[in-house]
Structure formats: C-alpha cells, structure tokens
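Below is one structure. I have some questions about it.
Every protein chain of the complex appears in place save one, which is left out.
The block that comes next holds chain A.
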C-alpha cells in the first residue's frame, strides 16, 4: 500500500527551527530549513546527518520548499546549500526570495558580533544560495519533475508567506508554514481551496489560544505609546529588519495622522526605505485595502516616520524609535536601551519572542538590574511591555483551515506538546480524522489509498449512458463494468467485445450449474411448482423477461431452469439451474432461493 511519511527534524512538538521531511510517492521533500537562535554552535541548524550520510543531500532530496522569510524557517538554508552541499532546487515565493537575504545578512551580523563562532556562512554564500532559488507564484502549479508538483497558496502571516500543496500522482500533502486566518493591517487572511490532501501539516503555535482580537492588541499598543509620549517619555521598539516592524509602522503612522501628534518617530538602520521598496514591489501580496488605495496613497510612504541618526538618542523630549536587532543582544537597539533604561518615563515594547542569553529575554523575565560589560550594572527603570504582534492562526483559525481543505489526516507541528495534545483531541472529535503530532525525529506514516489511473473507452462510456447512466463527473465516483486491458504500462477499461477484438481472442463461456433434487410426493411436486412460480413471479416483478422453451425449460437472461425426473431414483424430481458468469449474481440468488426457500425436510443435492 502506498504511504506518506513525515519526519520533523525541527518543529516537532516545539517552536524551534522548522525542518520537516516528507516522503511521498518515492519523492523526498524538505519543508523549511530553519535555525534556532538560542544556540551558538551547530545545534542552531538541523542535523542533516539523520537524513543521509556523508552529506549527500542532493541525491536524496528532490526539492526544498521555504514557507516564509522568518529565520526559524529559512535560517539554515545557506548552511545546507553552501556548506553541507545541497545542490538541488529550492522553492519560495518571490517576496520571500527578495527578503530572505536581508534577514540572513542581519543574522550574520549578529553572529559576527558574537566572537568565536565558526562554521557560519558568508555573504557570498547567501547570494549563491539565493541564486539556486526558484520563485513561486500563488496558485501556479510548478512541476518539480515529471511526477512531483507543487502549488503555493496565500498564508498571511508575513509578506510572501505561503502554504504549499505537494502532489505526487493522486497523493498530496499540504504544509501551512506559519499562517494567519484573520487579516491584519497590511496582509490578508490565509486561503486554500478544498484540495482534500492526504495530510495537512499545520503549525499550532496558538493551539490552545483563542487570541484576543488583533484590534484590542493594537489599541493597547497605541494607548501605551500615546501615554508614554504624552508624559514626555521615549518609546523603544526593538524589531527585526523586516516583518512586523512594517505593520507597527502603519499603525503608528495612521494614529499620528489621526491624533495630529508631533513627537518624532524614527526607524533605524535605513530599513524603512528598503522595506518600502519591497512592500511596493509586492503590493499584490498585501491586503485588499492597501491594494485598492495604493494608487491614491501608498501606505508605506510614511510621513511621520523618519530615518534615525544615532545622535538623536540624546535629544530631549519624547520620541518613538524602531531599532534592530529585535532581542536587544547587540547593535543599535541595545545602545539606545542602555541610554534610556534609567528613566522611568520611558518605555520599551518587545513585539516578539527573545531567546535565553539576550537582554531582551532578561527584561521580559522582569530583571531590574542587568549586569553589563566590565561588571557595570544597569538599572532598568523604564517600563517593559511585551506585546506579541506575530500573526499566527489560533485554535479557531486552525479549525477553519481544516474545514476549508478537508484533509484526510492532520499533522501538527510548530507548537508546544501540551497545547498540541489539546488541539489534537479537538480535531479528532470534530472532524473524525486522525491527527498526529510527532516529536522531532519521529516518523509518522500514513497509508494512502492506491490510485491507479485507468483510461476508459468512449464506447464503454456511451454504452453506459445509453443504459441510462449519469454523465461522467470527476467529482462523483461510480462503478463501471468492462474488461481491463493491461498493456504497455497502461490500463484501459473497454467493453468485452472490444477487448476480444483488440486482443484477437475467442470468447469462452463459463457457466455455473446447480442441481436441486426433491422426493416425488404430491406435496413436493406442489412445492416445487409453487416454488418455480414464486421464482417466476419474483423475476417478473423485478422486470426480467422470462422465456419458455418448448421442452419446458425456462430462461431468464442467461439462466436456464429445467425440471426433470431422475432416471436412477424415480421418486425424485430434479430442478436443474444453470447460469453464465455475467449473471452470477442473479444465478446464485436463485440457487439460494430454491434451496433455502423450501420447507425443511426436503433434501437438496
């Protein structure tokens, strides 16, 4: 029986680096190739030695698909392609291909900041890796080879994020990557058609959460920023180069406009311009509202948000600054934080998760005294807020997607085990489908229905229609009768006559016969005849034509019923029944009826 195997090397019962291996129809596909920012050594990358020895990834993998540009989904890609040596095709959407190098460069910088790190990719490697990428368009089926095809669907989450359908023959898998089922300020909601995949591999970050509406989170955010600015404080928002920073910028820009606010908003490292460029370039990937109003006013041309110069940090008065990196581990965001941390009027808003070993992690844990270099201590007096703006589907959204795609099996990744367990039960109850949640390194195997394509002759279809059958409909399976010809690696269903003609064969008849013997008594004779009449009556009722032959034989279709006397035993009557293979159903039914329909005590042979 054909089967699909799914093995997470990362993101199995955790929210670390996503890297999922799928084997389908003899093809091996890697879904995402992420890194874990919590480690400084080889543990940050997936261990590819489990896939194949001696790093022969190109021979093993048919393709790699990247769902979106976040580092936990694409961060190990240059390592894999340029250092381990994968040389095959890599697929991602156009925006992901454009933005990926920026984030990889951003991360490379962080790595250079951390001394003593080895085994890390260079700028040239990032470029060479990107040159291997084949861009995907939404809803466009791409043939990886003769058998394997992939198709991307809109996923929301971040610009360019996509869900992918992978299909080999009649077997298919959908991988969601990270997705969002509710539209936000710049992106739309994820969508997929009713593709009925064998497995739907879904992220489950917010598996147990019914997220408060994004509007509420936005209101909170604006309120907090407003209050701080009003009291003359400064607001620092550490962000990664591209992604949620743009969403927050739109939010603040609109608010500033509406409230006629005067405090400056700055965006560090010159990324505003770059981000604008990509958001303009990929306007079709944003939400409907932005697309519609694009001609009148580009949402990404910010009137109030200006480029930040490091000298501005010392300026008096309120201001809002977006600065990189997002976890406060080095660079500009850390430098500004050090300057502003001592003033309780100021505020820092962390819009994303921070790994252990960063200042971001420490202040989110509530540490008020931070040890800095040279044994200096930094007192954290400013207000610390955590406000996750990452767009993931919540439990409701995941259920909604299942309803959309109607998968035969469900597999959860990118979530915490306990939360997954809860959602798994819910899915299995509501949809009565299997739901799996393999841990990293564990393989889930799903048996699929074998599907063998068969061509049907036109004559056979016409004959079926002539008999009153419905017109062929690909969505409504039905039974067809005919002769199956297996020739030249193909299967065809044709009428028996055509088959005989094509193959130059003579027809042979196969008949089944049955003999029922009764003792010759009046009562028996009565019974026999009444039985015959009963059978006849039943046949007439069912619309069969009964033919009476001159010798007393009765024929129905190919069935022959004859009553005769036994030469050896004169006291018995024999009922002979014969039918051809085509009328096997009817023949065996009549035989049973004649045998069992008679009162007990009558013997049958």
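One rule holds for everything that comes next: a contact is a pair of C-beta atoms (placed from the backbone, for glycine too) under 8 Å apart; a residue touches a chain by one contact, two chains touch by 3 or more; residues count from 1.
Keep this in mind: contacts and distances are computed from a predicted model.
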Candidate names "5-taurinomethyluridine-[tRNA] synthase subunit MTO1, mitochondrial", "2Fe-2S ferredoxin-type domain-containing protein", "3-ketodihydrosphingosine reductase" or "BRCA1-associated ATM activator 1"; UniProt protein name, chain not shown: "BRCA1-associated ATM activator 1"
Option touching the unshown chain, where A:42, A:230 or A:371 are the choices: A:371
Candidate in contact with the missing chain, chosen from A:205, A:246, A:409 or A:578: A:205
Residue of A:139, A:196 or A:310 in touch with the missing chain, whole complex considered: A:310
Residue touching the undisplayed chain, where the options are A:113, A:227 or A:569: A:113
Touching residues (missing chain, whole complex) on chain A: 7, 14-16, 36-40, 43, 50, 53, 59, 70-73, 75, 87-88, 105, 109, 112-116, 123, 127-128, 130-132, 145-147, 178, 205-206, 209, 240, 269-270, 273-274, 277, 309-311, 326, 329-332, 334-335, 352-359, 361-362, 364-367, 371-374, 386, 388, 390, 392, 416, 439-443
